[in-house]
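Here you go, one structure.
Note that one protein chain is taken out, while the other chains of the complex remain in position.
What follows is subunit A.
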Amino acid sequence: MKSVTVIGASLAGLYAARALRAQGYDGRLTIVGAEPHRPYDRPPLSKEFLTAPATADGDADPAAEGPLALTDAEELAGLDAEWILGTRATALDTRHRAVRLDTGRTLTTDGIVLATGAAPRRLPGPAPDGSHTLRTLDDARALRADLARGGPARVVVIGGGFIGAEVAASCAALGHRVAVVEAAPLPLVPQLGESMAELCARLHGDHGVALLTGTGVRGLRAGGDGRVTAVELADGRLLSADVVVTGIGVRPATDWLEGSGLPLGDGVRCDAGCVTPIPAIVAAGDVAHVAGARAEHWTSATEQAATAVHNLLAGRTARTHRALPYFWSDQYGVRIQFAGRRRPGDVPRIVEGSPDDRSFLARYERDGRTTALLALNRPRPFMRLRRELAHPSPAPTG
């Protein structure tokens, strides 16, 4: 293989490029990114990035330098890649392994890594000024600027998942009045199950953030100046709002692959080795639907990239990806960590600490076996058990 194109210049794309070089690939490497920025880390965007005081060099690109940057000049030199940033891939010709870009250029290479990530779902209808989604650095900058416009704002967060909860916590920390609207009777139930989700949902109330559950959103109201004034709920209630943040999930960015012949459906369909039906085309990160499931986690993106590249270079699925799922969230000063594969019906049992202190470790169990772990502010025992769950000690013999 003499030339590889990585489509996507965020976490998975960068880790794919790193893995290529680390695994000895010395051919031509091209990385295409829709955003103008160098690869940066997204998790801080809903947290530290929103709440950090403005710096003197606030105009500098934090994706190039500073805490968000995922790479530096030295590494970039070592990767020896051609970076095509601020440019979208618009079509893929699988037969010729040719990627068409929105600049009109076409890249034809031996191998392709698909790492285009996902885009936030949006509410139907127009999006007035003051309404935001939060996915990219530019999204976060726009929200940050809006939150800094004046005194305390009325912030309505639509969606009580991890992004919504983190944004709500950040806005509350900044002194804004915050309400979270969640369509389900309780947020995070699919991820954590009912009893643990309930413990996490209590964090909102602890910090003066209103949580309105069991109601959808009909739409946003705007004033004559085009700025949002209120959120209209499905039950007819109106919530006054100066700023609205919508965090209702993402859609994998596969639109540009329509008509390519690759199997799509909630992402690019791959086998357990992140390989599409065409061995020279692999996928990693949020866009990849690997062996029947799609993960939107930081750790999955980095691990899948290494697996995908290994198989790309091997020309076949030589290695499969079955890492233990892991994700974390920081809300209201509480670090939530989760690992494992929880299924509905698994019973969580608190084995250490207390929900009253917002510090505990819980095991989810099924048939006497641990299937998953949840910790609030218990990083050390969590990590210990996470390692055990990922690498179970061999059963005693004899």
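As a working rule, a contact is a pair of C-beta atoms (placed from the backbone, for glycine too) under 8 Å apart; a residue touches a chain by one contact, two chains touch by 3 or more; residues count from 1.
Convention: contacts and distances are computed from a predicted model.
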| item | value |
| --- | --- |
| Listed names "Formylmethanofuran dehydrogenase subunit A", "3-phenylpropionate/trans-cinnamate dioxygenase ferredoxin subunit", "Phosphonate ABC transporter, permease protein PhnE" or "sulfate adenylyltransferase", with the criterion being the UniProt name of the chain not displayed | "3-phenylpropionate/trans-cinnamate dioxygenase ferredoxin subunit" |
| Sole residue of A:Ile31, A:Leu70 or A:Leu203 that reaches the chain not shown, by the stated touch rule | A:Leu70 |
| Full-complex contact with the absent chain, from A:Gly261, A:Pro325 or A:Pro379 | A:Pro379 |
| Touching residue (missing chain; options A:Pro44, A:Gly117 or A:Gly247) | A:Pro44 |
| Listed residues A:Thr299, A:Thr320 or A:Thr370, member touching the removed chain | A:Thr299 |
| Subunit A residues that touch the omitted chain in the full complex | 18, 41, 43-44, 48, 67, 70-72, 75, 298-299, 302, 328, 330, 335, 337, 379-380, 382-384, 387 |
